[in-house]
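Complex shown without one protein chain; remaining protein chains in place.
Going in written order, the chains are labelled A and B, and every chain counts its residues from 1.
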Amino acid sequence: MPESYVELYFPVFLQVLIAMAVAGGMIGGSYLLGRKVKNRIKDTPYECGITPTGSARGRFSVKFYLVAMLFILFDIEAVFLYPWAVVYRELKLFAFVEMFIFIVLILCGFFYIWKKGALDWSQQERPPEER
Amino acid sequence: MLDTIFFYLFALLTLLGAVLTITRRSAVHSAISLIVSLVGVAGLFLLQRAEFLFAVQIVLYIGGIMLLFLFVIMLVNLDRAERERQFSKAWWLALACVVGVGAEIAYFLTKGPAAFQFPPGAASPGVASAAAGGNVERLADALFSEYLLPFEMASLLLLVAVVGSVILAKKRI
Partner (left out) sequence: MSQYYTATDHFVLVPAIMLALFGCAILLFDFWVFPEPKQRKWLLAFLALGEAFAGYGLWQQHTYIAGQGIAELTAFQGSLVVDGFSLFFNWMFIAAASIVALMSYRYLEVEGEHHGEYYSLILLAQCGMYFLASGADLITLFVGLELMALCFYIMVGFLRSDKRSNEAAMKYLLLGGFSSGFLAYGFSLLYGLSGSTKLSEIGVAIARRDPADPVLLLAMVTTTVGLLFKISAVPFHMWAPDAYEGAPTTVTAYLSVGSKAASIAFLLRIFLGPLASARAAWEPLLVFAAIASLTVGNLAAISQHNIKRLLAYSSISHAGYMLLGLVAGNETGIKGVAVYVLVYTFTNLGVFLVIVALRREGLVGDNIDDLAGLMHKSPGYALLMLICLLSLAGIPPTAGFIGKYYIFLSLIQAGRYVLAAAAALYVAVAIYYYFRIVRSMFMSDAEDAGAMETTFGVRVAAALTGLGTLGIGIFPEPFLRFAGQSLIR
């Protein structure tokens, strides 16, 4: 048993440190050891990549926003499952019924967006060439 | 000792991220700085032994809400936003807020725990977490027994939010 709370999480901290060291080491190592070539050919997409057209700062479709919004809402729901799983053994059927009602209400929402076609990507908007 | 070192580490991370968030000109850079700041706050939560808040901070704020922020930034016209004035003229309002919050913190620092009244069951955090299980267990106990009503209401709230996002963001419903 670790003596203090910080010691309990010390391995996690070590892992974060190692991950950062590995990532930093790779970038730093290749920067120090690699040969530096700088010309126009070097900046183009690799071999069979498609040559980029237009600006990367173009505006995204609002569809991305809708999907991100729905993602967060279901994410919040998933967060509630975490404490629920912790006490499930103690409260047994009661906790099950509680979570069942919660999930059913969320499923209403899921069914709603599914049937409304908020999850369909293609049919909503015309492809950009037509505009 | 170790606690103190980590506190200053996370506090520094939080402040650094926050300062970068408001000073960067590019909105994307600001959003990424905000992520750094939120990681610092998550670390502070962990030091306070609030493991559930730590997890929520990582999963929801950094994983979910910052993603939404980045999408929103990409929805708006970035080139124009970068040419706009960066700071508004309402600096006096900001100053008033800073003075107000500063006075509040000073008050709490001088008064200590006597400023608040803690529920009878809660002793000092260190003792309590060992005696009554971890933070998540205690939170779950409260949430699924005493506070089951707000918990079920939250699912209605999420349902309404789902409906709202479809109605307001979808072209045809």
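Here is the rule we go by: a contact is a pair of C-beta atoms (placed from the backbone, for glycine too) under 8 Å apart; a residue touches a chain by one contact, two chains touch by 3 or more.
What you see is a predicted model, and the numbers here were worked out from it, not measured in a lab.
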item	value
Left-out chain, listing which of the shown chains it touches	A, B
Chain B residues touching the omitted chain (full complex)	104, 107, 115-120, 122, 145-150, 153-154, 156-157, 159-161, 163-164, 167-168, 173
Touch residues of chain A, complete complex, unshown partner	94, 105, 108, 111-112, 115-116
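What we mean here is this: only the chains that are shown with their structure count from here on.
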item	value
Cα-centroid distance, chain A relative to chain B, in whole angstrom	18
For the chain B and chain A complex, residues of the former touching the latter	2-3, 6, 46-47, 49, 52, 55-56, 59-60, 63-65, 67-68, 71-72, 74-79, 126, 129, 136-137, 139-141, 143-145, 148, 151-152, 154-156, 158-159, 161-163, 165-166, 169-173
Complex contacts: residues of chain A adjacent to chain B	4-7, 9, 13, 57, 59-60, 62, 64-66, 68-73, 75-80, 82-84, 86-87, 90-91, 94-95, 98, 101-103, 105-106, 108-110, 112-113, 116-118, 124-125
